[in-house]
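Removed: one protein chain of the complex. Kept in place: all other protein chains.
In this document, chain identifiers A and B correspond to the written order of the chains, with residue numbering beginning at 1 in each.
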Amino acid sequence: MEKTLEELASLVEGELQGDPQLRIAGVAGLEEARSNEISFAVGPKYLRKVKQSKAGALIVPPKLSDIARPLIVSENPYLAFVKILKLFAPRPRPSLGVSAGAHLGANVKLGDEVAIYPQVYVGDDSVLGDRVILHAGAYVGSGVVIGNDTVIYPNVTVLDHCIIGKGVIIHSGTVVGSDGFGFAQDGNNHVKVPQVGIVQIDDDVEIGANCTIDRATMGKTWIQRGAKIDNLVQVAHNVVVGENSIIIAQVGISGSTKLGKNVILAGQVGIIGHVELGDNVRVGAQSGVGKSIPAGQIVSGSPAIAHRDWLKNCQILSRLPELRKKIMKMEKRLAELEQEKDS
Amino acid sequence: MEKTLEELASLVEGELQGDPQLRIAGVAGLEEARSNEISFAVGPKYLRKVKQSKAGALIVPPKLSDIARPLIVSENPYLAFVKILKLFAPRPRPSLGVSAGAHLGANVKLGDEVAIYPQVYVGDDSVLGDRVILHAGAYVGSGVVIGNDTVIYPNVTVLDHCIIGKGVIIHSGTVVGSDGFGFAQDGNNHVKVPQVGIVQIDDDVEIGANCTIDRATMGKTWIQRGAKIDNLVQVAHNVVVGENSIIIAQVGISGSTKLGKNVILAGQVGIIGHVELGDNVRVGAQSGVGKSIPAGQIVSGSPAIAHRDWLKNCQILSRLPELRKKIMKMEKRLAELEQEKDS
Partner (left out) sequence: MEKTLEELASLVEGELQGDPQLRIAGVAGLEEARSNEISFAVGPKYLRKVKQSKAGALIVPPKLSDIARPLIVSENPYLAFVKILKLFAPRPRPSLGVSAGAHLGANVKLGDEVAIYPQVYVGDDSVLGDRVILHAGAYVGSGVVIGNDTVIYPNVTVLDHCIIGKGVIIHSGTVVGSDGFGFAQDGNNHVKVPQVGIVQIDDDVEIGANCTIDRATMGKTWIQRGAKIDNLVQVAHNVVVGENSIIIAQVGISGSTKLGKNVILAGQVGIIGHVELGDNVRVGAQSGVGKSIPAGQIVSGSPAIAHRDWLKNCQILSRLPELRKKIMKMEKRLAELEQEKDS
């Protein structure tokens, strides 16, 4: 496939500079791009790489629009780049129907143009929307509902009665709807609390590989519209992840905790159960959050404190031995003064 | 299904207050319960929610027995609630036999009333007890023994020669019997140490989703009776997890470490290899344990110290910048005193 620079500029609503008929055959990073490919730079710090790049054209922000090359000038070069990347590298959409080697239970309802690969299991009474893709080895339990255009990758497990919206992507190995971790004490014994709730995943959510999203004890564990979850993340029973929140790899969120909209949790963060993080809260990597955080705050550390204070603490901590020496020396000086006074 | 309040009180051995013939059709939380459902409150702090609840009846502790509603009074309302929840929400037990799409190796022994779903693999010489359920996509290797009433969820992997007890639950995506991580050095090369041991999981253990329980180098990795393990937990080769221990999500336990009975490890804890944690040890979330801990101790922090000391440290740490300022000021005052003395 080839596109003209003019076509690409039009696609991303950018301003064209240079030959509109220049033919572009692909996209690549500045260092890898060849003369028939387009690349991008988000700001001046990439100027050296731009100069060395063999790319046939560049997407740049307005402040780099004086580069003497074929350009698409865009307010958001990265987004423009992503749109062009999507154009050149579509993931193949198989028109497969239901493969011979797949198992479909009783009363399964299928939308139009589904693709169900071999070795898929779908339990009774489940409903799959139009253009749903279930890759080989995916497991969908009974009474599950999956919306249009959702893609379930190989070896994903979606257990009974969970509800998955439209345009959702669930990557390989992830488990949706495993039992929440709940036990009542009967003397020394842990008595399992039946987990009779579900998981609800709203439209446009993406969940990475090998995550675990537990079903609710009662009610639902709820991943709201547009939330994006990286790999190996643990979401416990009855958690709510708010709209457009971003959760980086290996985060753990304990039971019944609620995240607002646009929350960002960096990698390996842990959140205690039964707390609320307000809209736009941001939590630094490896932090441990032990209480609710009001909207808009940025916290770090374990236990987490205001990010600004945490930065200060880190600095002091790195000089702690020095500080300790200073205290020891002061004590000596103090003792000398006291002795002198006494004598 | 409906039950009378009298039948429910009898089931949980609680004391009935109100109409014994009141009909209950289900269970729910205080906020969700409808007039034909029963709910529960564990203590006075839920009184406000109790007042607002539409529940037809409540399970309460003796100190709340004066609430003017149909009640079951129980010393352990949560446990009573769990028993009633189990009654109303049993997970279906399929009477399935061996599905057409399952693979059974040679010399596999099956107990009575097993349910083996399509796309299950069972290797040669394995032995499955009565009422064992293997959900679709589960893998059971060769020479594996699984006790009565054990449930293996979809996409679980149990590798060769592992031994699993009765009434065990293993959730989706968990791997039992992967190779332990062991290498001998041969100059610059890491030479794989064959992992020829097994994993033994005793009765009534529950293991969450996407956990990894490595087989022993020699001998066995051993999860003892009644231990409960949450999601994404790593148990390395030759580890012993003692009876009734509780391990929360994303914990990692390094090789050959031994946990006693009733140990509790909170989320994201890491334990070094070759140490022992005595009975009833408790470790706070995200802690890092680098040495053995005597029975009964509570530790926190990374590296972990006595929990009480850790709490103090956290307080001081949160005021570290303030403390540093104080030291700086004191140094100045000290210098002034010294100068004065000299002059």
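What we mean here is this: contacts are C-beta pairs under 8 Å (C-beta built on N, C-alpha and C of every residue); 3 or more make two chains touch, one makes a residue touch a chain.
From a predicted model like this one, the values you see are computed outputs, not experimental measurements.
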Exercise. Among the options A:197, A:226, A:242 or A:255, which residue touches the chain absent from this view?
Worked result: A:226
Seminar exercise, completed: Across A:125, A:206 or A:276, the one contacting the chain not displayed is A:206
Exercise. Just one of A:11, A:82 or A:110 touches the chain that is missing; which is it?
Worked result: A:82
Problem set entry | Interface residues of subunit A (partner: the chain not displayed) | 27-29, 32, 76, 78-79, 81-83, 85-86, 89, 91, 101, 117-119, 135-137, 153-155, 169, 171-173, 206, 208-210, 226, 228, 230-232, 244, 246, 248-250, 262, 267-268, 285-286, 302, 314, 317-318, 320-321, 324, 327, 330-331, 334, 337-338, 341
Problem set entry | Contacts of subunit B with the absent chain, listed as residue ranges | 103, 119, 121, 137, 139, 141, 155, 157, 159, 173-175, 178-179, 181, 183-186, 188-194, 196, 210-212, 214, 218-219, 232, 234, 236, 250, 252, 254, 268, 270, 272, 286, 288, 290, 302-303, 305, 309, 312-313, 316-317, 323, 326-327, 330, 333-334, 337, 340
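Assume only the chains that are shown with their structure count from here on.
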Exercise. Between subunit A and subunit B, what is the gap in Å from one C-alpha centre to the other?
Worked result: 26
